[in-house]
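Next up is a structure, given as structure tokens.
Note that this complex is displayed minus one protein chain, with the remaining chains in position.
This part shows chain A:
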Amino acid sequence: MKDVLKIADKTFNSRLFTGTGKFSSSQVMQEAIVASESELVTVALKRVELDNESDNILVHLKEKHMNVLPNTSGVRTAKEAVFAALLAREALGTHWIKLEIHPDPKYLLPDPIETLKAAEELVKLGFVVMPYVHADPVLCKRLEDVGAQCVMPLGAPIGSNKGIMTSDFLEIIIEQSNVPVIIDAGIGAPSHAAYAMELGADAVLVNTAIAVSQNPIQMAIAFKLAVQAGRMAYKAKLASKKQYAEASSPLTSFLNA
């Protein structure tokens, strides 16, 4: 059976989602995303000219028939997020939305209260909601309850490239979740992505680490392979880690004497 990822009514062969920010040009962005073989690409609404058919970012994505996932980056409240999502649906013709509500413009940390509120509202309005959240297992369950089609917990602060700093919580989220878990922020190296996939994440989203690399195209390929390797390792079941050698049994050998 083919190992595909299903979110709402869409299936994905690639478990690497990407973004469009921070690239040195739209051309480089396009080439990197093509090389990554990513099938879902997030775009900040605030960066695109919604009423302009020849918007530079959108044109480069459309040329390659990429699935565009608009995000609400920049909004501070649930109300603003819903407004932005409606605008995106109308302008871009997609009912998929990456819900990002970070009232703190410095660390861009997601507001759990506003996110839950907005998710509930957007699901009612018929959106496929992909919420960016802290690695908070309870919040993830609450989002699932209101109808979010996946959850996107962070590995570390966005753009920090620090890797999977929240693994204890991610493991709980992955264990409990009935919707796909996509690790969203902080992934700075292919090894981090592989690790996230080994933990059992359904997908990862990587932007900064690819865009800011000296060679974004090579880095995109490296991430593609790392995600595949991590997924394969997860499916093949990793051997369990051992704290102590098992050669002798100093505590229980008397039983055999």
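By definition in this document, a residue touches a chain if its C-beta (ideal position, glycine included) is under 8 Å from a C-beta of that chain, and two chains touch if they have at least 3 such contacts; residues count from 1.
We take it that contacts and distances are computed from a predicted model.
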Among "FtsX-like permease family protein", "Maltose/maltodextrin transport ATP-binding protein MalK", "2-iminoacetate synthase ThiH" or "Membrane protein", UniProt-listed name of the chain not shown: "2-iminoacetate synthase ThiH"
Given A:11, A:25 or A:218, the one touching the chain that is not displayed: A:25
Option from A:37, A:80 or A:198 whose C-beta touches the chain left out: A:80
Residues belonging to chain A that touch the chain removed from view: 21-26, 44-50, 74-76, 79-80, 83-84, 87, 103-107, 159-161, 208, 211-212
